[in-house]
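With one protein chain removed, the remaining protein chains of the complex are shown where they sit.
Per-chain numbering from 1; labels A and B assigned in written order.
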Amino acid sequence: MGYESVVAPRSRQGRKRQQALPEPRRPRPALARAGLVAAGAGLGAVTALAITAETGAEFRAAGGAATFLGSLTGLVGTYLALLMVLLVSRIPAIERVLGQDGLLRWHRRLAPWPISLLLAHALFITVGYAQAARVGLWHQVGVMLSSYPDVLIATVGLGIMAAIGVLSLRAIRRRLRRETWWLIHLYMYLALALSFAHVLALGPSFVGHPLTRIVWSVAWAGTAGLVLCYRFGLPVVRSMRHRLVVAEVRQEGPGVVSVICTGRNLDKLPITGGQFFFWRFLTRSMWWQAHPYTVSALPQPPYLRLTVKAVGDHSAAVARLRPGTRVAVEGPYGAFTKFAQQRPQALLVAAGIGVTALRSLLEDLPRNAAPVVLLRGTRPEDLVLRKEVADLVRYRRGRVHELVGTREQMLLDERSLPRLVPDLHRRDIYVCGPEGFVTSIVDLAARLGVPAEAVHHEAYAL
Amino acid sequence: MTAQPAPLTTHAEPAMGTVFSFTAVHGDRPPEAVRAALAAACRVLHHCDALFSTWDPASPVSRFRRGEAALGQLPPEFPEVLRECRAAKEASGGWFDPWAMPGGFDPTGLVKGWATERALAELRGAGVAGALINGGGDVAVFGSPADGPRWRVGIRHPWRADALACVVEVGQGPVASIAAVATSGPYERGAHLIDPATGRPASRAASATVTGPSLALADALATGIAVGGDEALAVVAGLDGYAAYLIRPDGSETDTGGIAFAH
Partner (left out) sequence: MRRAGWYLVTGAVAGFAGVLGFHVGGTAAPAVLGPPTRTPAASAAGSAPAATPSARAGGATGSARTAAGSVVQYGYGQLSVTVTVRGSQIVAVSVPVLHTIDQYSQQLAEQVIPMLRSEVLAAHGAQIHGVSGATYTSEAYARSIQSALDKLHVR
């Protein structure tokens, strides 16, 4: 198959690999559950902190209510901001269970809350302090910025957060290049760092309370450590360890290329079928971007392959990569793996370039897995890697259905799918492809009564 | 009340929103007389409190502020306090101005000292050898303390806990003359720390102390210096018998000379 036939001695296709890869690390759902409980506990704890920051009498005093709201919004908002950072810190244990796309989805959904709460916090605290001191609001603003420790720098941080929030509004974000928006939103790290000091200097729950100070500081330091370690450190270490270099770029179909890389120690790469990397090709024009592409076959040391469809600037540039280009990677990421399987068998559904994830996932299935694979494409040449898929499926005593044609011609609905797959109740559904396609299949599965835990999806945002 | 090697009676009396602490050196007066004098002094304080409490909406000063009572309808202490206020405003060069307060005329900055002096007069009239009244930070003395020739008063440090900025000695030997120490600072929030020019709270000084023969005036002058800083200090320097000591927000100090610092 694939590159093996080009550079390595021929071996029977679809059969034994040349070198057995070590068993990849299993996701442990218990860890993710524990993480959820911890996240919830943190939220409950900061809420309780806010409530205990003031006594009833203080609450009733001038400015008491506003200050209480300020404490609450500040504590909860900051906590949620830390959670946001943790969600995208790519901690492997969490990422294996929840998947990078799931984590990103939560990150995006959560995003408006910390920013809004922290803006409200600044407002409430200023109003509350002004009322308590019986001075005008603007005077209080001046006092706080000039006399209260670390407030000015925290306000700068808040301004950065607000700016990022505004730029992330869909109407404005649309007008920015994705890379520009991405770089600006990285400043959130700076904004958080700037805001750290004023909490310990001024927060009623912290000043004079050594225990809360320690816990808060440890939480921040821990988050920073995790980010440095897993978001930045681990990818660098891995890239340096495996030294990936582009060996060959070959055409797979219209607009689709496979990039075959060589690397060292690929037998130690902890990748499972269906996972992806963020790929950073170190050329002058591409080094500063990292894009996610699925690994389209399990590593065959020293080779690693990814298959890319040209849909944007970066993916089009991938087709023009020259052999010898060095590659840095972040990953492997993704929960779209064999480990997610609950039921005895699997149905794999792919449209277009989504076949890449299925292709490597198939390699992980045992010989008697008997998978059913549905490949969707508008034209026959859109079904890339179909021969490899067919070989892998045949070896595993499964079936491939190639559904070529328009959407209307090849409609997958409540009647056609059960006809194609009569034993749907015994199968997990893995679906991969463009977002619209994935959504329609997921909805269809729900309508057919397949429980959500048995449906696994990876959508490519185009 | 306790008897001391040099007979001394102390007492603490909450009034006017603060605690007045009394120290009376008996001299040759019997303890009962001293106690009676202390009780009379406390009555004076409560009487002034009833007249001049701006927190009590029914008090004469509150009615005056709302314009519900004319001067003629008010007790005789009122015109006296008004006169003192006018004199204090003039002496402080306008930096102390009870008429420039939000809500109307507010003599609070002066009344506590004025009331203290009247209470002290009760003790002096009773013939004790010396007495000190500390009305929440405003101190008036006469005579000598039990343990030395002059009374020693610590000036609270404006921003260090448990610290004094300095100690001053007040009180002359002769029983007749009263000496006073009054301190004011922006940390003392409230209506009496408003800058008359802007109508907003002022902070040109961290702490201002004034010593002199009249606590009422010293009180007002200290308030004025707390608002006006060095400018107001210069005004007080020109007043006979009064001396001032100023701590600026940056920690530097200055005084007009005439303050007897002790260590």
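Please note the rule applied: contacts are C-beta pairs under 8 Å (C-beta built on N, C-alpha and C of every residue); 3 or more make two chains touch, one makes a residue touch a chain.
Keep in mind that this is a model prediction, so the values were computed, not measured.
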Touch residues of subunit A, complete complex, unshown partner: 29, 32-33, 36-45, 47-49, 51-52, 54-55, 57-58, 60-64, 67, 97-98, 128-129, 132-134, 148-149, 200-202, 204, 207-209, 213, 452-453
Hidden partner chain, residues of subunit B it touches: 1-3, 10, 12, 14, 17-19, 21-23, 112, 132, 134, 136-139, 141, 145, 147, 151-164, 167, 181-183, 185, 187-190, 207, 209
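In the analysis below, only the chains that are shown with their structure count from here on.
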Gap in Å, rounded to a whole number, between the CA centres of subunit B and subunit A: 69
